[in-house]
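Other chains of the complex are left out, but the ones given are in their true place.
As written, the chains take the letters A and B, and residue 1 is the first residue of each chain.
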Amino acid sequence: MKENQFRKDFPIFAETGVTYLDSAATSQRPQVVIDAEREFNEKMNANPLRGLYGISIEATDAYENARETVKEFIGADSAREIIFTRNASESLNLVAYSYACSVLKPGDTVLTTIMEHHSNILPWRMAAERTGARVEYLEPEHDGTFTDAELQKKIVKGVKIVAVGHVSNVLGCINPVKKISDMAHAVGAVTVVDAAQSAPHMKVDVKELGADFLVFSGHKLMAPFGIGVLYGRRELLEEMPPFLRGGEMIEYVTHDTEKWAELPHKFEAGTVNATGAYGLDRAIKYLKNVGFDFIRETEDRLTSIIFEEAATLPYFHILGSDDPKNHNGIVSFTIDGVHPHDISSILDGDKICIRAGHHCAQPLLEYLGESSTARASLYLYNTEEDVRFFMDKVKNIRGIMGYGN
Amino acid sequence: MAINNLYNNTILNEHNLRPSHKGKLDNPTMILEGVNPTCGDDIFLELQIEDGVITDASFSGSGCAISQASTDMMLDLIIGEDKETALDFADKFMRMIRGEASEEDIDDLDEAGILRDISHMPARVKCAVLGWRTLREMMEKDTTEGYAHEDHDECAAGR
């Protein structure tokens, strides 16, 4: 069995002994990220952007360097195109409130897909409701692919925004974002790419994807909770009204007037989460050091093991593609006769952490005719031992539930 | 391993795999839907009440083993009882789940007593209580039809 040289960087495994297979919900944090937070608090804790003294300048630099790191990470033109938010959900809401509510007219369409996370559906519904626009959905085949006919039928004039997930958090498939972007741009729409499930696992480049906006969450990428990213093309961000109002996002305020600050500050009201940004900076650096090749290789290898074992169990059904390589470490499954919550609770007895439920993607489950599934999801710290232990315990579940074999 | 023990329990498995009261009544006096939206558990509880006595009852819908078995065991207990007694069972069950019931109370709950350890599995508390709080809501509101929300206070431990 191949050793995973990075696993030891994650203290939670030694501390708790869990078999963690829920990284699509949130990732674990490596020691360098945990230490970064402490270091910030002990050595440079001050309100950034405001102070003229040493530790505040250090805090500001830490915060702005993180922006630079994110810019490089996703191939943006300028750090001004990087807005720090709380999480991917807030990033999407920012675009919906500030961009969509400004540009949408009655009769316009926002196109998204039926496999999106709720966070990439509900903000568009809100914007549509306020403006008289409507939301339509691209519908995939059962393996998660979109036919050309489906794309051509729905990406048409009148569509103003195409909001698409890069990788599905249920099926694990990669969507053809570049192709969709090209078609969207051809009909005059802008694209919003939800990279929450892709940015931690593969190279994400805003130019290559043709993304006008792109969002992701730090916490799925080994950074702390409470820090998210919105990328926006500069021309778009410049034109947009601010979203949250308050300190730091203005140039000046008088009794009756106000002038917004320049990008990116226009979109960052109030005291920023500098510690979170600093943690994200370290997380991205750690990620780069591991390398996407290692991640891809590890996830594919372990997913294949799950698939192989699953093939011997007639009651075990995997959603989405039959090819483990099309899963990006995400395996949603059902077991005949056992509710996913029972699966999860039973595995919890052996400290195996998987997710069960609708994965915040109810429209997709409705579309697939499921009400709930179980999901195991992998990341760079997982090992062959993890997945073998998981599948061994899976084999006992039906017996525990009182079914014969 | 408390959890595996519970799942290994034949009583639980019996009520889940072969429930006595799953189905629909011909002429229910009351129907109420109870859901745990976060779980996807969704049950319809039907009661037949005559002169204040629950003469028959059934449930339908889908959910995990714990919600199904708990509801089936509940119906075993309350069929043939009057409303007050049914509510009294519900109180005892809720107390048990909160870890506040006496041994006597738990004895009264008969088979449903096997769920006493669920108080150590907070995430599943709302599955265990789904049928019970739907029942209570029916009794208290005296509704003939309706929808019982997930009750956050009740499930405080089961967030």
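The rule is simple: a contact is a pair of C-beta atoms (placed from the backbone, for glycine too) under 8 Å apart; a residue touches a chain by one contact, two chains touch by 3 or more.
Here the structure is a predicted model, which is why all the values come from computation and not from measurement.
Copy numbers of the protein chains across the entire complex in this file follow the formula A x2, B x2, with one of each shown.
What we mean here is this: only the chains that are shown with their structure count from here on.
Centre to centre, using the average C-alpha position, chain A and chain B are separated by 38 Å.
The part of chain A that touches chain B in the complex is made up of residues 338-342, 345-346, 348-350, 357-358, 371-372, 400-403.
Residues 1-4, 7-8, 10, 13-14, 16-17, 38-42, 62-66, 121, 123-124, 127 of chain B are the ones that touch chain A when the two sit in their complex.
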